[in-house]
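Removed: one protein chain of the complex. Kept in place: all other protein chains.
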Amino acid sequence: MIILSLNNLTKSFGGLVAVAGVSFDVERRDVIGLIGPNGAGKTTVFNLITGAIRPDDGHIFFNGHSLERLKPHRIVFLGLARTFQTIRLFPKLSVLENVLSGSHCRMKSPFISSLLRLPAQRREEKAAIVEAMKELDFVGLADHWNHEAGSLSYGDQRRLEIARALATEPKLIVLDEPAGGMNDQETFELRGLIARIKARDITIILIEHDMGFVMKVCNKIAVMENGALIARGKPEEIQKNPKVIEAYLGVDD
Amino acid sequence: MTGTRRDIWRDISLAAQVLLAVVFFCAPWFGIGAYWLGVLNQVGLYALLALSLNIILGHAGMFHMGHAAFFAVGAYTTAILNTIYGWSILATLPVAGLAAGFFALLVAAPIIHLRGDYLLMVTIGIVEIVRIALVNDIFGLTGGANGIVGISRPVIFGLRVTKPWQFFYLIWGFIAVTALLFHWLENSRFGRALNFIREDSAAAEGVGVNTTRYKLMAFVIGAVWAGFVGTLYASQMRTVSPDSFNFWESVVMFMIVILGGSGNQKGVIVGAFLVVGLPELFRGFQDSRLLFFGAALVLMMIFRPQGLLPPKGRTYKLPPEACPASLGRARAQDPETV
Partner (left out) sequence: MEFFIQQLTIGLAVGGIYALIALGYTMVYGVLKLINFAHGDIFTLGAYLGFTTLISFGLNGRVGTGPAIAICLILVMGLSALAGHIMERAAYRPLRKSGRLSAVVSALGVSIFLQNAIMLIWGAKSLAYPADLLPQVLISIGGHSVPLIRVLVFISSIVVMVGLNIFINRTRTGMAIRASAIDQGAAKLMGIDVRHVVAIVFMIGPALGGLAGVMVGISYGQISFSMGQLYGLKAFTAAIIGGIGNIPGAMIGGILLGVVEAFGAAYVSAAWKDAITFFVLILILVVRPTGILPERVAEKL
């Protein structure tokens, strides 16, 4: 069942074409790896999907909704969450509060109820805290709940960002270089984390440069170069695809 | 053991603050005289304005230098309704707030997404446009450069508020109510959303927080309150003129929030005492006070950017089932994760 569909997605900045007619479908429970050399347009595709920027042309369909005109917070509400390539946590707030920022969009108490701390709102808040702690436990950061987010190690911050994204109760999560800056041990643990996310029936698209990681974790791979999609398929096929090899290594003269 | 020591210290500090507040509220009884009561009233009005600006600048992190414009809208609304249409001051209070809030909505909606330094410039432009409009007697209602005179006094439960000590209780009572309401606001979901927006607006949007809506709400709430202060001011001064609502007034409010501790109400009130009250204590200081405060702003940013009293982080208590230990046990027992 197709959960996300990109159709001829196009975006230019000034004279530079960043994304040129990209189309592909994502099925539920896929773990899709979006790879390509630097500047290929991968993060731009993510920015387009998550509503950070508007496409010049093309369509994005997610779970029956058309995303091109929606604001980012609305897209999150519809069930599409993201992490950022450069970590964008709230560094001065606590780890727990960072995750609670993800729960925010799922809380329904009206303004007055929240202002006066009515019982119903306090119950909802308590439930949100419990859920947030569960997400922290899920990524292995429960013990750090009261620490300042900025004081965490780089790898922990990445996991925190994932916990925050999970708190939004997404159906699809978009991870921009989740293994960036991680050592081998952390990368190995990340693979387990991704598998467990998939087990929760959440679809995953990720951008990564660590090829070993991508090949092991993803069941499908899409390759971009210069804004265009040049190959799609299973990891084994992609590894042997001559166009992909050329894109990364150049052509022998 | 350090936990208990910290608790004791906190209790002592709280008791001291309560004691200070009680003593302060008895000020008129200490025979400090009409002049100093007037000073305290001035401090109070600025504190109120700064508290309302604090929602926009301190909590939401938006660089707003046009707060005097909202203050002006409230004050002039009261002045016009009272002198031309004969409304009682108390009746004009909600209208003044609403007018200021509505004006803020109108004006903030197109500019809400602007980046910090650009927003700053735009808000300066707005306060100047308002001032010019007032001077040019817009709609024929504002009395031009001379403003409006002859505003009545407020009448509360049949008592006419005229003397400084009466205004003292009116203003500082209003501050107490404001502080309580804003304290609730800070701790509500709304307040939390503002914190996220202040820390990183794009990240907040990316986590599902409707940043535009919350920023606008912050602006409107701050403006409504500034409008209320306008009513208080108009009925205390009995005159309103464009000069009282210029860019420099905005600067003073801005300074109070930044120097006192943006995001911290107590800090803001302390800031009001410093910026408005201190020059009164050192008369010779009067003329050069802005010089001093300008330098203070620079030094503050270099050495203590959070302000004198930085905002305290929010503390959370974990319900038992959410403690890391309980979670670990639950996870171990969960068949799916084994």
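Labels A and B are assigned to the chains in the order they are written; within every chain, residues are numbered from 1.
Going forward, contacts are C-beta pairs under 8 Å (C-beta built on N, C-alpha and C of every residue); 3 or more make two chains touch, one makes a residue touch a chain.
Just so we're clear, the structure is a prediction, and the values are computed from it rather than from any experiment.
K.L.:
Write down which of B:27, B:95 or B:133 is the residue touching the left-out chain.
P.N.:
Within the whole complex, the residue contacting the unshown chain is B:133.
K.L.:
Looking at B:94, B:116 or B:173, which residue reaches the missing chain?
P.N.:
Considering all chains, including the one not shown, the answer is B:116.
K.L.:
Among B:95, B:216 or B:296, which one touches the chain that has been omitted from the display?
P.N.:
B:296
K.L.:
Out of B:36, B:247 or B:316, which residue would touch the omitted chain in the full complex?
P.N.:
Checking the options B:36, B:247 or B:316, the one contacting the hidden chain is B:247.
K.L.:
I need the residue numbers on chain B that touch the omitted chain, in ascending order.
P.N.:
61, 63, 110-111, 114, 116-118, 120-122, 124-126, 128-129, 132-133, 135-136, 247, 251, 254-255, 258, 287-288, 290-291, 293-298, 300-302, 305
One rule holds in what follows: only the chains that are shown with their structure count from here on.
K.L.:
I'd like to verify one number: the distance from the centre of chain A to the centre of chain B, where each centre is the average of its C-alpha atoms, in whole angstrom.
P.N.:
From the centre of chain A to the centre of chain B is 39 Å.
K.L.:
Once bound in the complex, which stretches of chain A touch chain B?
P.N.:
Chain A residues touching chain B: 50, 52, 71-74, 76-77, 81-82, 84, 88-94, 96-97, 100-102, 104-107, 109, 111, 114-117, 121, 125-126, 129-130, 132-134, 137, 142-143, 145-146, 164-165, 168, 196, 199.
K.L.:
Residues of chain B touching chain A in their complex?
P.N.:
184-185, 187-190, 192-193, 195-196, 199-200, 202-212, 313-314, 316, 318-319, 321-324, 327-328, 331, 336-337
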